[in-house]
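Inspection log for the structure reproduced underneath, given as structure tokens.
Let's turn to chain A:
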Amino acid sequence: MSLEDLKEKLSKVVEPGDMVPRDYEKDGCLLEIKARAEQVEAVAKAALEADCFLESIAAVDFTNGPQIIYQFNSCTSISRVLVRVQLSRGESVVSIGSIYDAALWYEREVFELFGIRFDNHPDLRRLLLPEDADFYPLLKDYGKVHAFRSTEDIYGE
Partner candidate 1 sequence: MANEFLEPITEQTFYLNMGPQHPSTHGVLRLFLKLDGEYIVEADPVIGYGHRGHEKMAESHLYEQFLPNTSRMDYLAGLIFNHGYVAAVEKMTGIEVPPRAEYIRVICAELNRISSHLLWFGTYVMDLGGFTPFLYSFDDRENILDILDRVSGSRLTYSYCRFGGVSRDVDDEFITATHQFIERLRSRWDDYHNLVTKNVIFIHRAKDVGVINREVALRFGCTGPILRAAGVPYDVRKAEPYSVYSELDFEIPTGTKGDALDRYLVRLQEMEQSLHIIEQALERLPDGAIKAAVPHKVRPPRGDYYFAVESARGAVGFYIVSDGTSYPYRLKARVPSYGNLQVLTEVLPGTLVADTISILGSIDIVVPEVDR
Partner candidate 2 sequence: MAAWQNLVNFLGPDLARIVVGLVGVLALVQVNALFLVWLERKVAAHIQLRIGPKEVGPFGILQTIVDGIKLVSKELITPRHVDRKLFVLAPIAVFLPVLVSFVVIPFSERLLIRDMNVGLLLIFAFSTFNVLAVLVGGWASNNKYSLLGAVRAVAQNVAYEIPLLLTVLSVVMWSNSMQMSEIVASQSKVWHVFWMPVAALLYLICALAETNRAPFDIPEAESELVAGFHTEYGGMRFALFFLAEYSNMLIVAAVATTLFFGGWKSFPGLGFLPVPGLIWFFAKTYLLIFVAIWVRWTFPRLRFDQLMNFCWKIMIPAALLHLIVYAGIIKLIH
């Protein structure tokens, strides 16, 4: 599936304004999508239909709340797509584990490192940390922190 197919499927779910093309040579991805927490499942379904696989789920902590980045790629052509979901502290997201099995472990990792809960996740327990850990290490108010910024400082919006 080419990038155009993916764009077409995604345009049914998110507004065209939220789909920002990126420079592959510099940024490593072709398209960036800003989604809201409720749109995540639909976006994942669209990516599945476009024959993409889930490459990674990362999260970053900002002063205005953590942000989850879903990364989809396809093995037939370069089509790395970043889906950015800005959350507020304490907000939870629907798990896409029923769509992509790879998400199960990525979501567990994001949960234990950032404290973001995933609804409908079949088995949300800690993956890398000990089971009885009660802290979320990668949040910017834990441990040695060099900088704590807002999304505006980094992305300019």
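General remarks:
Here, a residue touches a chain if its C-beta (ideal position, glycine included) is under 8 Å from a C-beta of that chain, and two chains touch if they have at least 3 such contacts; residues count from 1.
As a selection rule, all candidates are chains of the complex that A comes from, given by their letters.
The structure presented is a predicted model; accordingly, all values stated were derived computationally and were not measured.
Between chain A and the candidates 1 or 2, touch in this complex occurs only with 1.
Looking at the complex, you find that chain A touches candidate 1 at residues 25-29, 53-56, 58, 60-61, 69, 71, 75, 77-78, 80, 82, 100-102, 104-106, 113, 126-130, 137-138, 143-147, 149, 153-156.
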